[in-house]
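What you see is the complex with one protein chain gone and the rest in place.
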Amino acid sequence: MFKISESEREYLVGGILQNVRNDGRANLDFRSIVVKTGVLTQTHGSARVQLANTDVLVGIKLETGEPEAQAPHHGRIHVSVECCPSASPEFEGRGGESLNNELTLVIERIIKDTSSFDLSKFSIIPGKLVWIIYIDAMVLDSGGNLFDAISLGTRAALHNTMVPHVDVNIEAEEFTVSDDPESFTRIDVSDIPISVTFCKIGSGYVVDASIEEESCMSVRTTVGVNKKGNICTLQKGGHGSIDPTTMYQMIASAKKIGMRLIEGLDKTLHTESNDLQSKKNIGFFIDQ
Amino acid sequence: MQNGNQSLVCPGERLGHTDTFESGEGTYILGNYVHASVIGAREETAGKDGGKTLLSVKKEKEPSIVPDIKSIVTARVTRVNPRFVNVSILCVGDRVLREPFAGMIRQQDVRATEIDKVEIYKCFRPGDIVLAEVISLGDSRSYFLSTAKNELGVIFAKSVAGATMVPTSWESMMCPKTKTKEFRKVAKGASLSSSINVNCTTVTLLQTKTDLLNTTQCLRR
Amino acid sequence: MAARRVEERYRSNAPVTTVRPLHHSFLPGSQATNLAKRDRKRNEFRQFFMKTGIIGQASGSAYLEMANTKIICGIYGPRQIPKMEFSEKAKLQCDFKFATFAESRRERRKYTADKEEKEFSMLMVQALESSLILEKYPKSVIDCYVIVLENDGGALNGAITCASMALANAGIEMYDLVAAASIGLNPLNGEILLDPTEAEEIEYKKGGKKGGGVVTIGFMPGMNEITQIWQSGQIPQEKWLL
């Protein structure tokens, strides 16, 4: 568990009241975000997000399989988030397990919402065969605010995903997945939300908390926001409580910040995918 | 309930201003008000020398309790070794714990005098029932207990022959069957209190029994 | 996979793989009728029934029934922390479990906790912890066990309310009771409805043009503080400014 001293804590809390944080940011400022797509060659889509020390890698893998009985016309999604035990001692053992579980379910809830992600487009033979989308996120290093980093990474990786073309012979119920790298379709990610996480520290709250700030927060609120500014998921963490007025304020600021983030992300992704067309290989370890 | 609905309060309920009231058992202070922290009947006790009135909430049923420093506990000895005995705490004061807590009486806490000459085997045996005081919350495993007072120590023990022993001095007990003496750190007045306890209980039991038989008969009719 | 194997090893199993037939609301064409059948006003709770002290073996217990949702909760403790470091205050542990037969619209739940149940356990700890005066019980743990015997919507909020009642019934000192409720946003007409049923929850979470989703809020009425908030599905921000 990351721990800071009492005086450091007072310094942080005092600063937040004055709207100045220890790294010079205002309470509602994000750290600079580095997003790279197409970093893993063996996946159908991938992205790496860096938020100061936080480093998250998201890979998307596609497989064909049977649909769920309850939804025969829809593709399936599997989300799994794993925090590298080497990144932080708190990721080890049972503590890590519950954090992984929490992160997984937040991302799953964001993605599985039908209005953000249309799974009916992932049906190959209705009732028989669909795409199964595996979203695997790996936290390589933790510098606070994992939720937002992973949600940004997921959106970027899905944007980067290339769904191979499938030839179907309905009569014979046979199909072939095309192995031509040029024959693929992209996934529409415009409605996929991202999350904005607030931490209540003392009586104020901040966005994109660093690991020092997270260690003295009482409540963490993760708010999912989509392009239209709709609130797509809400999750409280931490062991404190929060008064309703602050809650509403958080939701209102989440909408503003989230929409700005999505705009920025989309712009970056757009230029990245244009770049991708020209230079094909971007190695994993090349340049920061 | 018997005090009527008027005085029944729920946790979080605001009971009075701190200017006029003081917080007692089952209450806490938040801001300038005394609030209830348990379900129960509101009780006011007039303060001494015209001080603030003490507000407390009397719980409806046996409250949950954990051993605290200075509380007198009843415990059963589970394991004995030369440096300490392990016990499991069964009661705190006169309240029964639903599940036992682990406690430990160390060699230096057995009696008040000649601490370094204490021989644990001459003080406790597994199975003994001990009256002890909590001296600290102890380590991660057990509470630290002490029997270094006259009225603390073994209150109930069975001899090798299996009979309940009677105290003969503060450091020995005798088996009524075989008349052999065994060493124990005996609590003063143990004989008295436990026999009275048993006698009282028997009387109550017999009374309740007749009551019960009457009721059952009534029910059958 | 490991969980699956444990399930099989310690329990009796059928000799073949079996399937549970789907609920009749999955019959093509019957989906739309799911939502229409609401027989109460939109700000009206279902009839509920509460009772405390039903489990004699536990220190505290409560039973909550909201129409067809039936939840039972037992509190054990404060009891000794098994093999753990010294702590100045009590630790609250919650264990949320659906009975295998609790839901009619999905396959049977497993005997061991799945991801969702683990998450609900964690959400319950977060919702209840700030309401308890944990400093009063050093070195101990308070165990809170919840079984949802039947889920017809509102399992999480019911579990939180039920557990808070059971904690009060156990005589554990607390700052305030926690009451939890859920609301749903109807994707078809954008209406906000109180206390949705399971069928409504499923439909709302599917969403539509006007959003759609379910929000659960845990609240301490005396302190005016939110202890838990949890949303699934999409809700426009304007709807939040009630």
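Every chain is named by a letter (A, B and C) in the order it is written, and numbering of its residues begins at 1.
Note that in this section contacts are C-beta pairs under 8 Å (C-beta built on N, C-alpha and C of every residue); 3 or more make two chains touch, one makes a residue touch a chain.
By our rule, contacts and distances are computed from a predicted model.
Missing from the rendering is one chain, named in UniProt as "Ribosomal RNA-processing protein 43" (options: "LSM complex subunit LSM4", "Ribosomal RNA-processing protein 43", "Rpp1p" or "Exosome complex component RRP4"). Shown chains touched by the hidden chain across the complete assembly: A, B, C. One of B:R98, B:K122, B:K149 or B:K188 touches the chain omitted from the figure, and that residue is B:R98.
Of the residues in chain C, those that touch the hidden partner chain are 6, 10-24, 26-28, 54-58, 68, 70, 72-74, 76, 79, 95, 97, 99-104, 108, 111, 143, 145-147, 149-152. On the side of chain B, the interface with the absent chain consists of residues 61-62, 74, 76, 90-91, 94-96, 98-99, 129, 156, 197-198, 201-202, 204-206, 208-209, 212-213, 215-216, using the contact rule stated above. By the touch definition given at the top, chain A reaches the unshown chain through residues 69, 72, 126-128.
Quick note on the criterion: only the chains that are shown with their structure count from here on.
With steps allowed only between chains in touch, the distance from chain A over to chain B comes to 2.
Averaging the CA coordinates per chain and comparing them to the mean over all protein CA atoms picks out C as nearest.
Chains joined by the most contact pairs: A-C. Chain A and chain B have CA centres that are 55 Å apart.
Separating the centre of chain B from that of chain C, both taken as means of CA atoms, is a distance of 38 Å. Residues of chain C in contact with two or more other chains: 220, 223.
For chain A, no residue reaches two or more other chains under the stated contact definition. Of all residues in chain B, those touching chain C in their complex are 10-14, 26, 28, 30, 35, 37-39, 59-66, 98-102, 137, 139-141, 143. Residues 19, 22, 26, 105-106, 115-116, 118-119, 122-123, 125-126, 129-131, 187, 205-209, 211-213, 215, 220, 223-237, 240-241 of chain C are the ones that touch chain A when the two sit in their complex.
Within the complex, the chain C residues that touch chain B are 59-60, 76-81, 83-86, 133, 136-140, 168-177, 220-223.
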